[in-house]
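Of the protein chains in this complex, all but one are displayed in their positions.
After this line comes chain A, so read on.
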Amino acid sequence: MTNTPDDMIVAKNVDKYFGELHALKDVSATVKRGEVVVIVGPSGSGKSTFLRTLNQLEEIDSGSLMIDGTDMYARDTNINKLREHVGMVFQSFNLFPHKTALENVKLAPLKVSGRAEAEVHESAKELMYKVGLAERMDNYPSQLSGGQQQRVAIARALAMKPSIMLFDEPTSALDPEMVGEVLDVMKGLANEGMTMVVVTHEMGFAREVADRVLFMEEGALLVDKKPDAFFDNPDHPRLKQFLSKVL
């Protein structure tokens, strides 16, 4: 297994413990540039934990992680610099409640990248337009619906011009009628060629958008297949059991 320049994420033999709990068991996976990889599995299977190791919100205990050619745990790696290239969208949105939607999008480009106010303002407005919220820019998060908040959160992550986007159950906290609007924005991103890793329970999205689907259970990565093979010919017994429950 050699790394090619097109490997955006290379995880090798990743182990992670929470005290006694073995949360990630020898997980290895590769995500190529422009690929959309969806991770599914029962709750507590470690899929969110694995996603969170990809921008070091969780530190791993052993193994290695290469992000866009940079070894995350190398001595000279600046984790803050690395995170600028890895956008993340959370289940509970985590918008900054004291700032308006537009200010949420502008904050990191201004304070982290130090880009000029005028330029950041314009590109933030464009992003709000892109996620369909041009009219709600000056609203505070508390004045937006869940679906709108999640779209602002996506715009906020995109404002740093990331090369990888991580989605941690982005639609799980939403009312059913709002799931579609968020998934549409994500599909748009996928079509533009964004490299994406998505933890979700939306099997329809996985089948339609994913290039590969990963199945995790009890901290182990059990299946890594193209969506057709994953959903239509599940050969792993645990996956069969899981799909029979969710489909």
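Here is the rule we use: contacts are C-beta pairs under 8 Å (C-beta built on N, C-alpha and C of every residue); 3 or more make two chains touch, one makes a residue touch a chain; residues count from 1.
Following the convention adopted for this analysis, contacts and distances are computed from a predicted model.
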Item checked: Omitted chain, identified by the protein name its UniProt record gives, among "40-residue YVTN family beta-propeller repeat-containing protein", "ABC transporter ATP-binding protein", "Putative glutamine transport system permease protein GlnP" or "Sulfur-oxidizing protein SoxZ" -> "Putative glutamine transport system permease protein GlnP"
Margin query: I'm checking contacts with the chain that's been left out. Which of A:83, A:136 or A:151 qualifies?
Written below: A:83
Next item on the list: Return the single residue from A:47, A:136 or A:156 that touches the missing chain.
Entry: A:156
Checklist line | chain A residues that touch the omitted chain in the full complex | finding: 55, 57, 80-81, 83-84, 86-88, 90, 92, 94-100, 107-108, 111-113, 140-142, 153, 156-157, 160
